[in-house]
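Only a single protein chain was left out; the remaining protein chains are all shown in position.
First chain written, first letter: the chains are A, B and C, and each begins at residue 1.
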Amino acid sequence: MSGNSFGKALVLTTFGESHGIAVGGILDGFPSNTEIDLPFIQSELDRRRSKGYSYSTSRIEDDKIEILSGLFENKSTGAPIAFMIYNKDQKPEDYLHLKDIYRPSHADFTYKQKYGNYDYRGSGRASARETVARVAGGAFAKILLKQHSIIITAYVSQIGPVKMKNDFHPVDLETIIKSPVGCPDEEAGDAMMTLLEQLKSEGDTTGGIITCRVNGVPPGLGEPVFDKLHADLAKGMLSINAVKGFDYGSGFEASSLRGSEHNDIFIFRNKQITTATNFSGGIQGGISNGNEIYFRVAFKPVSTLMKDQQTVNEAGEKVLLKGKGRHDVCVVPRAIPVVEAMAALVIADHLILQSR
Amino acid sequence: MSGNSFGKALVLTTFGESHGIAVGGILDGFPSNTEIDLPFIQSELDRRRSKGYSYSTSRIEDDKIEILSGLFENKSTGAPIAFMIYNKDQKPEDYLHLKDIYRPSHADFTYKQKYGNYDYRGSGRASARETVARVAGGAFAKILLKQHSIIITAYVSQIGPVKMKNDFHPVDLETIIKSPVGCPDEEAGDAMMTLLEQLKSEGDTTGGIITCRVNGVPPGLGEPVFDKLHADLAKGMLSINAVKGFDYGSGFEASSLRGSEHNDIFIFRNKQITTATNFSGGIQGGISNGNEIYFRVAFKPVSTLMKDQQTVNEAGEKVLLKGKGRHDVCVVPRAIPVVEAMAALVIADHLILQSR
Amino acid sequence: MSGNSFGKALVLTTFGESHGIAVGGILDGFPSNTEIDLPFIQSELDRRRSKGYSYSTSRIEDDKIEILSGLFENKSTGAPIAFMIYNKDQKPEDYLHLKDIYRPSHADFTYKQKYGNYDYRGSGRASARETVARVAGGAFAKILLKQHSIIITAYVSQIGPVKMKNDFHPVDLETIIKSPVGCPDEEAGDAMMTLLEQLKSEGDTTGGIITCRVNGVPPGLGEPVFDKLHADLAKGMLSINAVKGFDYGSGFEASSLRGSEHNDIFIFRNKQITTATNFSGGIQGGISNGNEIYFRVAFKPVSTLMKDQQTVNEAGEKVLLKGKGRHDVCVVPRAIPVVEAMAALVIADHLILQSR
Partner (left out) sequence: MSGNSFGKALVLTTFGESHGIAVGGILDGFPSNTEIDLPFIQSELDRRRSKGYSYSTSRIEDDKIEILSGLFENKSTGAPIAFMIYNKDQKPEDYLHLKDIYRPSHADFTYKQKYGNYDYRGSGRASARETVARVAGGAFAKILLKQHSIIITAYVSQIGPVKMKNDFHPVDLETIIKSPVGCPDEEAGDAMMTLLEQLKSEGDTTGGIITCRVNGVPPGLGEPVFDKLHADLAKGMLSINAVKGFDYGSGFEASSLRGSEHNDIFIFRNKQITTATNFSGGIQGGISNGNEIYFRVAFKPVSTLMKDQQTVNEAGEKVLLKGKGRHDVCVVPRAIPVVEAMAALVIADHLILQSR
């Protein structure tokens, strides 16, 4: 494989550039004879597109999915499911001024170095537009997971330095949906909005953290020693644009703790073996233990500023990069369905692997 | 594949349980006609085994590697390189009391759930002893990287709550080697030692963080969109026992920053294009940019305590787990070569992929 | 992967059913910065569609390829190349009478058994229409091979019991193209045409053999022990609809020969080492040796007859299957570009693997 496929039993291969004809993918290995809820799949794409707060990109796409194969009478056939979404709102002329210019902290330089030929329009293949195909593929995975009562819920837990409090657990889905930034803590959400307004006025941007919780995963998923469940989650998350870090369960904080504080004591409750705490984040030895799986995904600030920046062009000459175009102040709210999609693909992949 | 192979062009497949006959692996895809420095490979295994500070496991293994195939007249032949290390110091009787007991935060429960048949002696396949094969495979990868002047240096930057200062960069390899805990900051290293002594006296354990720096990687390594260089590093690190988190470059801290603070401005220096800062951690758009790659790996506290703990057995009955056996207070110093090995395998894999 | 991807470094993943919206694929791993001759790619699809002799299917398709991604300014970018061909001439109503009926020697029964939900219209995914995507993918591979002066030429060497003589070597491409059945032996070609006319008048069908020759392959391609060059060719050929057998070099006839007759003696000619004969078919020990690679591919007779046949339906009840619809008397002439395409994909894949 060459980098554009994800998964072992359930494999998503994606294609498409930001300002090409279309983005899409092929999902291979999806179990046959499964009823496919097409409106649900469209609604997942809509979630990604329209996170309604006013600080997100003003690019408007229909993002209407077209299924090209793999379904018959609304059920999967076991054949590969191909889908695509046309890029309707292309404005390649917006990018002509960027030809040969390396924008700071973008992929322009590395793509040019690696591939020689680079579709610089809207970052081409490196654009976050590519995540549309992930969300579509993840929506199919969610349909599979739903049959097994597995539910994935991601939300924004930090934007810039503004963090939500830790006590909103279990999180309420309705609050997340109502929040313009996708945060279950209303107070923190308000502070995040204030921060985003200020950054926008200054032409600046910021990053943030998405927390994701997966409930209903049965014990036994994960394939140690290398394909541990959390190792595949980490790879999936780090493969998303702008992601800089991943931890699960107690995560980075575990480093500071003592074993006696951190160990999850096994107990017998409701006729089954479970643990008194869940620092393990639902995974032990790389295998799910039946508890809630939770993890954090850190995003860097958006690299495209509405401010002028110094940079160089291909010839190494200094260039002043003007801030213009249509861009997010913070991608994190719109990345919620992308995180969920990658989580769904990982869990569904391991569910199929384990059901062998 | 079924979870015990790592890599795409350079593939390490490992085998072995803690108290089985041997651990080892097969490295396939290693370039032919490469001189193999066998003493170097043995020395890497020795580093893993013997991190000399007195708080590490008192289990003694020779860990003498035997190469079974793939070399001829001290050079690689392009055939798979098989190697193994006998488990000489097996004391399975030390573990008989653990049969049917689920130790807190170990993999006993999940392995039993997933596989039905579980070699509980010393955690079997889930033991950190498995990492011997990673270090051996990684040593071969390092030989390849050395030919390309790529150098990997990992060190301990935190143990428990004790963190090193951030200003030991570039790190001095000699200081790391001299440090009983593998920390380049002598003062922090002393504090770490004090902490470990105290924990040992209390029968307790702790976690920590390893930082890893990779120098000399040429621009162009990494296969977006899914097999981004840092995504494969993340997977490699999270696949190591006890690891809970990974971030690279600015990492989790990036979430709090503004784009205008965080962007790495391109400049022209020494006749080539580079960046003024390196928040990107040497990777942009999933592809190396020629700068130093650096990342952090968070480890949880050791789960085996020298204290009594409450737990349950397979039948769900309460059991008091006595603290005994031979165990590390903190695995982080001994995990340094494991982190380096996984990094070497990832970088070498991508080097081969890119040289196609 | 789940059966719809082919190749290791250059990976073609295909999708599409005979009477669905489109067939197509994603080609991942194609080297960047390569000029793409789009009219050539279209011409390969035209070859597959229109092998002009009057005994081929009367279904007319434009088979106009649309490239959705991976090219920029007519050159490959290293991003996945997605393409599709709409199914314009769908007549699903022609197939309604086949619902729940198992046609003899078709895939109806096995697809229904395996997948539960089966798109029976025109055999769905099991249709030879699927090979359009192979021909498109193979055309890209041929562009790569052409840069390395590697030329693939397939032709019909047998239809039904009519075999061409063995002395048309080296074969003349023009003769093959002029031949209505794609046979370089005019006399045999005429006899084949006569046979096909007779079979058509009787509503019957037949099989045949395609021979394929690959010239210009450098020594060194092939990855023993399992991914031998001829093993991958075998898999590629056997994956084509209706193929029943494969042999290379001396093939099945080698079984009857003595070592002293069969060995290819090494000689020194034109300043390089070569062999006096080429029973090895250009491959020794699974690795190309620089000689011409040649192999044969056996096709079974077309299963759809214009005669009535006895069969059963899903309930096991006897059904008389009427001969109707539009179908080939013999697929072999139209399969020439499919054989070439799979050969091109295999050789290009190994070329990339070897150039690492």
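The rule we apply is simple: contacts are C-beta pairs under 8 Å (C-beta built on N, C-alpha and C of every residue); 3 or more make two chains touch, one makes a residue touch a chain.
Everything numeric in this text was worked out from a predicted model, so none of it was measured.
Asker: Can you work out which residue in B:Gln42, B:Thr77, B:Ser260 or B:Asn278 touches the chain that's missing from view?
Answerer: B:Thr77
Asker: Considering the whole complex, which of C:Gly70, C:Gly182, C:Gly208 or C:Pro337 touches the chain not shown?
Answerer: C:Gly208
Asker: What is the set of chain B residues that contact the non-displayed chain in the whole complex?
Answerer: Spelled out for chain B, the touching residues are 1-5, 8-11, 13-17, 20-26, 28-29, 32-33, 66-70, 72-73, 75-82, 84, 114-119, 124-125.
Asker: Contact with the hidden chain only, please: which chain C residues?
Answerer: That gives, for chain C, the contact residues 1-6, 8, 14, 102, 104-107, 109-111, 113-114, 125-126, 130, 158-161, 199, 204-209, 219-220, 222-228, 230-239, 244-252, 254-268, 272-273, 275, 279-281, 283-289, 296, 298-305, 307, 309-312, 316-318, 354.
In this text, only the chains that are shown with their structure count from here on.
Asker: Looking at mean CA positions, which chain is nearest the middle of everything shown?
Answerer: Chain nearest the overall C-alpha centroid, as shown: A.
Asker: What whole-Å value do you get for the distance between chain A and chain C if each is reduced to the mean of its CA atoms?
Answerer: Measuring from centre to centre gives 40 Å for this pair.
Asker: Could you work out how far the Cα centre of chain A sits from that of chain B, in whole Å?
Answerer: 26
Asker: CA centre of chain B versus CA centre of chain C: separation in Å?
Answerer: Chain centres of chain B and chain C, defined by C-alpha means, are spaced 47 Å apart.
Asker: Mind pulling the residue numbers of chain A that touch at least two other chains?
Answerer: In chain A, the residues touching two or more other chains are 1-5, 8, 14, 114, 125.
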